[in-house]
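With one protein chain removed, the remaining protein chains of the complex are shown where they sit.
A and B label the chains in the order they appear, each numbered from 1.
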Amino acid sequence: MRSLASLTSLLAIATAGLIGLPSVAAADTFRFTAIPDEDESRLVERFSKVADYLSDTLEVDVEYVPVKSYGAAVTAFRNDQVQLAWFGGLSGVQARRLVPGSQALAQGVEDAAFETYFLAHASTGLEPADTLPDSIEGKTFTFGAKTSTSGRLMPEHYLRERFDAAPEELFTRVGFSGDHSRTIALVEAGTYDIGAVNFKVWDAALANGDVDTDKVDVIWSTPSYPDYQWTLRGDADETFGAGFTDRVRQALLSMDDPELLESFPRSGFIPADNDMYAPIESVAENLGLLR
Amino acid sequence: MMASGDSRPGLLAGDGIGARLARHSLWLIALALIAIPLADLEILSRDPWAELGRMALGLALPDLGAIETPLQAIGLTVAVAFWGTLSGVVLGLPLALVYSRSRWVRAASAGVRAVHELFWALLFLQVFGLSALTALAALAIPYAGIFAKVYAEILEQTPRAAQEALPEGTSRLARLAYTELPLAFAQLAAYTRYRFECALRASVLLGFVGLPTLGYQLESAFREGRYHEAGALLWLFYALIATLPWWAHRRLLLPLGIASVTLLGPWPEIDGGLLWRFVSQDIWPRALLTGDISGLVDWLMGLPALVTAVANTLLLGLLGTVGALLIALALWPLASRHFGNPLTRGAGRGILILLRSTPELMLAFIFLLLLGPSLLPAWLALALHNGALIAFLVSRHAHAIEPGMAGLPASGRLAYELLPRVYPGMLALVYYRAEVILRESALLGMLGVATLGDIIDDAFQMLMFDVAFALLVVTALLNILVDALARRLRPCEPPIDDPCLR
Partner (left out) sequence: MSQGPKDTASMSEAVDFTGLSLDGEDLGHGQQIVLRDVRLRLEPGQRVALLGESGAGKSTLLATLRQRLGAHAAWCPQHHGLVPQLSVYHNVYMGRLEHHSALANLWNLVRPLASCWKDITALCQALGLDGLARRPVGRLSGGQRQRVAIARALYQQRPVFIGDEPVASVDPHQAMSLLDRIDAQHTTTVMALHQRELALSHFDRVWGLADGRLVLDAPSHNLSLADLDALYPSATAAPDASAITSESAIP
């Protein structure tokens, strides 16, 4: 009988626990996230330093929230679990549509003219060129994440522009690696013949000596387009006090510690606004990734 | 002319159980063979062996120090499993009481059961964000449906005498508390315990969609090729499962559960407006809400690659089921006391337990890294995991069989003494398992395999919740349909009894 009694008390405690706890709301901590666009090793460690910097500058508690996918970053932003996010071009547009009033505050110096590199495995025999060669037809191809601007949206846009065909018609197999580091790894390993990668991630991997250029190299780069940006929720001033938005923008623009900037990786931040991303929005709508 | 009764029977002819089941199995295998050319089973990576070598090295030399916050990840994994299961019990038990009487309850619990925990997590992620509430709801909702069904079955089988002795006018609640619950307590507890084990594995997998359980770091480490760290995490996972009987002791569970509550926070502030908008608008096609029929047709036509995804899901389900049957047939003697020596049996049991404890998604994920994203790694994962599970049960079942003829050679023992006794139950078990295999087939799409999970993940990534929801409904219906079909097709022999069947 003791077992039944303990079951009853267990149920009582469980119910009390589940009802009682959600009311313990988190204090007003300012939280931010970043889309997981490359290897996330030590991501918490690296972004915690950014959090410390923001905390010192803004004089509020700041916390970094790690996420697993682009979608999760947007969802966290929409649910007010993060107030600030380092988004890609498309995910930023998605987020600002879902949270009216939110604004793009700053972009990386490189983001005003961002590019995507097309990589090819050495065995394909493809050479660097000014336009994509016809011979990429019939090869296998991988994008990065499904809603990545540099890994999916813009490369698909330029592929369609050049060949007037969907990627699925052009290539025998189209995959999504999930992030840019993985795209490089997959093309290097020959799992896919060709891949589309964020040029900053490629440059950083090259600088670190993480790639074997005998196996994989750049064959083409897209024209430039606007990409990553910091986006802040519209209700930030309400929650954290008047003028908070300006202070966040200022804190971002004045971030100059190379160790912090390496997390992104950018050489610095410059002002940005929502209108800069109109081209991204229209491309995404054309491709059916936004509606 | 010879009497017909004495003529030599043709190949696999006759009405005996053996011949009937052999024909049945061969048909099944033939069907799978016909389906194979339709499946995309290409090996895409150029050098899977080198990668496998690096993985094996990582597993052999795990680097425990490389894991970030292992204790917190384990704590959260256990807490989510514990509270998720308990919430499932709290929701499922009342449903079990009306299960046999209400068609709606039966339909609703079949519906929620048919959707995988991870899909539920993706759905709740949209409203509760990356929080423990998402994780708990993702386990509690499908488990409520499972508990409703299984508890109802268990309660139905309790002896009726005590209930009939109750004075008339006894309330339903008193009847439950005084007769049904105590009579069925041992069985209910055993099943709940088994479900907790499943919850533990599911809780690990929630890391794959971003909740910070053990799977979160496991996925990253494997994907980024940090195999020594991945190996350490994998061993940690196996240790957690293997030590379950000790740390999940009856007396320890309650304090453990209470202590783990603190790990579940921070709790999200639930935005009622957002929640309502999600439930009332976001998940329904706009054309449906405005009553625009032609718009709805356009919307339906616009559903991405549905036919291919459904076909691939069914194909993978069929191949996985037949694969599991063949793997089980090949592997069960390895762990059986009737064959080999203590060394081979020990190794056999070890392999079976390892494969059985590793969730399909995790196996598929690892194979996918090795072989590239075709149906092949998913097929391997489904066949190996489920085959090992069935083989394990069969070898345990065969343990009790005493061969009537002593001194038969191993092949004779297998073919004449053991297989005829275990095969009918084994085949029935495979049919029971088909539903689970199909649900997993849909899920594995989240890894990039071209099944339903792939386009569901697409829709969630693009925040097209109406599409995602519609696809989830399709997935659930497909699962219910295949379950019904398997019930019709399966041979009438009772399966080897095991709680995992339910």
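What we mean here is this: a contact is a pair of C-beta atoms (placed from the backbone, for glycine too) under 8 Å apart; a residue touches a chain by one contact, two chains touch by 3 or more.
Owing to the predicted nature of the structure, the values given are computational and were not obtained by experimental measurement.
Here the missing chain is touched by one residue of B:Leu11, B:Leu173 or B:Leu343, and it is B:Leu173. When the missing chain is restored to the complex, the residue among B:Ala81, B:Leu183 or B:Leu218 that touches it is B:Leu183.
Summarising the interface, subunit B meets the missing chain with residues 161-162, 164-171, 173-175, 177-179, 182-183, 185-186.
Note that only the chains that are shown with their structure count from here on.
Taking each chain's centre as the mean of its C-alpha atoms, subunit A lies 32 Å from subunit B.
On the side of subunit A, the complex with subunit B involves touching residues 1, 3-4, 6, 10-11, 13-15, 17-18, 21-26, 39-42, 44-45, 65-72, 74-76, 78-81, 94, 98, 140, 145-147, 173, 175-176, 178, 181-182, 185, 189-192, 289-291. Within the complex, the subunit B residues that touch subunit A are 44-47, 51, 68, 83, 86-87, 89-90, 125-131, 133, 136, 177, 181-182, 185, 189, 207-210, 212, 216, 219-220, 223-226, 250, 254, 257-258, 261, 264-271, 274, 372-373, 448, 457-458, 460-464.
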